[in-house]
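First, the structure itself, so that you have it in front of you.
All protein chains of the complex are present and in place, except for one that has been dropped.
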Amino acid sequence: MTPVLETQTLCKAFGGLIATNDVSFKLPAGARHALIGPNGAGKTTFVNLLTGVLQPTSGRVLLKGEDITGLPSYQRVKRGLARTFQINQLFADLTPLQHIVLAISQREGAATGWWRPVGSRSDIVDEAEALLRQLNLVDVRDQRTETIAYGKQRLLEIAVALAAKPAVLLLDEPAAGVPETERHQILDVIEALPADVTLLLIEHDMQLVFRFAKTISVLVNGGLFVEGPAAEIARDPRVKKVYLGEELVDV
Amino acid sequence: MFALLSYFRPDTATAAGTLLAPVRWRPLEILFWLVAASLLWLAPSKVLLLNEIAILALFVLSLDLILGYAGIVSLGHGAFLGVGAYAAGLLGKHGFTDPVMGLLIAGAAAGLLGFVTSFLVLRGTDLTKLMVTLGVALILRELANKFGNITGGADGLTGVVMGPVLGLFEFDIFGKTAYGYSLTVLFILFYVARRLVNSPYGLMLRAIKGNSLRTGAMGVPTNHRLVTIYTIAAVYAGIAGALLAQTSQFVSLDVLDFHRSADALLILVLGGSGQLWGAVIGSIAFKIMYDYLAAITPQYWQFWLGLVLVLIVLFGKGGILGFVNSSREWLAHRLGKGAAK
Partner (left out) sequence: MLTILFDGFAYGMILFVLACGLSVTLGLMNFINLAHGAFAMAGGYLTVVLMNRFGVSFFLCIPAGFLVSAALGVVLERTLYVRLYARSHLDQVLFSIGLVFMAVSAIDYFMGAQQQLITLPPSLQGRVSLFGIQVGIYRLFVIAICLVLAVALQLILSRTRFGSQLRAAVDDARVARGLGINVSLIFTVTFAFGSGLAGLGGVLGAEILGMDPTFPLKFMIYFLVVISVGGATTLTGPLLASILLGIADVAGKYYVPTVGSFIIYTIMVVVLILRPQGLFGRANAR
């Protein structure tokens, strides 16, 4: 079976600095996979290469077996690769409902309509409401996004990505910056994501990683250091060593 | 009292209701257009001024589309006004005297320029955008000046002849036809813009303005959207320019002057950007202020203009409409409290 997302000998150099070093990585459909690594390991660069923010120096990125290396970000989303951001990237002036309606309209090819008003297609509005309900956002549906709680904003970040009905969802530190009291909301939502969405979690927080991930890749100095089932990685002394001085893996 | 309250608070029970709330025509909006039309008969001595206001409002409206909705800053929006004006003026001068056709051709010419220059404007930072738009406008002004044999240069383009609008309404010296014509065009284009900004496309523009990184991650080809709106805005501005040329039957180099672009910016922040009515209300306020201040200090009214601009930037978030909205919210809040008691 072809992996849903794959990189082949992916390299990225900034001048003399090698940020991504010969990464060949496979993500099977339906995976619950985590990408971890100490600070400066090249996680962000790798995500940017996957999503098309950066172009690799060499190597390829494949989505469902199709070469997407040269495609711009928005084309990759259309083909089923959605992401959330480590720092919220939302529309401060818009309501959560408007966020979701826009994202669904975009997916449905209805976002270029310029005559019929937003909200005139009941199928889109209904789907948006269902998604808001699923992500526990109904109570803030019509509030300006910049005024809602940070934890809710993180949920909206995930909701917007989900509205694209992606095959692969990249979650970039989904709980980053969320106060402890609102954290469980995020964890519950991620846990309840449909099984057909392949998840790639980029995370620093080991608690979160070991709660969700079935398999783990460790990135060190831009290269894949070790890969395997979560339990094995947790026991791997080399991984502990890498993290030593960074933070202790405590499972 | 309760009818008033329900007017302040549209039906927000359903999701579709909240989304569609801004689409509904409010009584005040309808009243505005009725009054504007009736002034044709009620204030025949003021129609020349009213005509200027209508044209100005259309021009500022076009700037609002790119700046207020899509967040594209421009110091050279006057370029499109100028192209539209010269296109319509030249058509009229060379025997092509049908106003409506002239309007469409002028709009198309400005739109073409907008489309081509959008690729220059939409790259780089705000600062680059400001300078490129300014540069494009300045180049056009120099061109109009240098090709004086075509444009009339500094003396202006004279001898513009206009036939009757739709073959029915002859332009008169009092400006009645002119105002009726400009107001109709403004109304039609306002209506189209109103549909546009309330559509998914319009909401997407606001989203792009808010965070283009996110719209990209939503799968939106952000730049395509911006090219489109920049072109549409150019068409609008070109039509405003054409109205100016057709109703005054004269085009001067002044249409390409820097102050046109600067005034449009000022009027927009005065009225409130990101709201279509901001452009209209700002234009009315600006012209009235101009008339009033110019009567007191004809030469130095720019000083007060500058002062207003500085004060708005420092204190007045959202311009006149922003002020009205926040006072209305405050009022509704107070009324709501009173009703609850």
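When the chains are written out, they are named A and B in that same order, and each has its own residue count from 1.
Throughout what follows, a contact is a pair of C-beta atoms (placed from the backbone, for glycine too) under 8 Å apart; a residue touches a chain by one contact, two chains touch by 3 or more.
What you are looking at is a predicted structure, and each value in this text was computed from that prediction instead of being measured.
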* Among shown chains, those touching the left-out chain -> B
* Among B:L58, B:L103, B:V136 or B:V160, the residue in touch with the chain that has been omitted -> B:V136
* Could you tell me which of B:V192, B:L213 or B:A262 touches the chain that is not displayed? => B:A262
* Structure fact -> Per the whole complex, from B:V35, B:I288, B:V313 or B:L331 the residue touching the absent chain is B:V313
* Which residue of B:W25, B:F174, B:Y191 or B:F303 touches the chain not shown here -> B:F303
* Please give every residue of chain B in contact with the chain that is not shown. => 67, 73, 75, 120, 123-128, 130-132, 134-136, 138-139, 142-143, 145-146, 258, 262, 265-266, 269, 299-303, 305-310, 312-314
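Just so it is clear, only the chains that are shown with their structure count from here on.
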* Inter-chain centre distance, chain A versus chain B - centres from mean C-alpha coordinates, in Å -> 41
* Structure fact -> Per the touch rule above, chain B residues touching chain A in the complex are 12, 15-16, 18-20, 23, 195-196, 198-204, 206-207, 210-211, 213-214, 216-222, 225
* Residue numbers on chain A that touch chain B, as the complex places them -> 51, 72-75, 77-78, 82-83, 85, 89-95, 97-99, 101-103, 105-107, 110-120, 122, 125, 128-129, 141-142, 160-161, 164
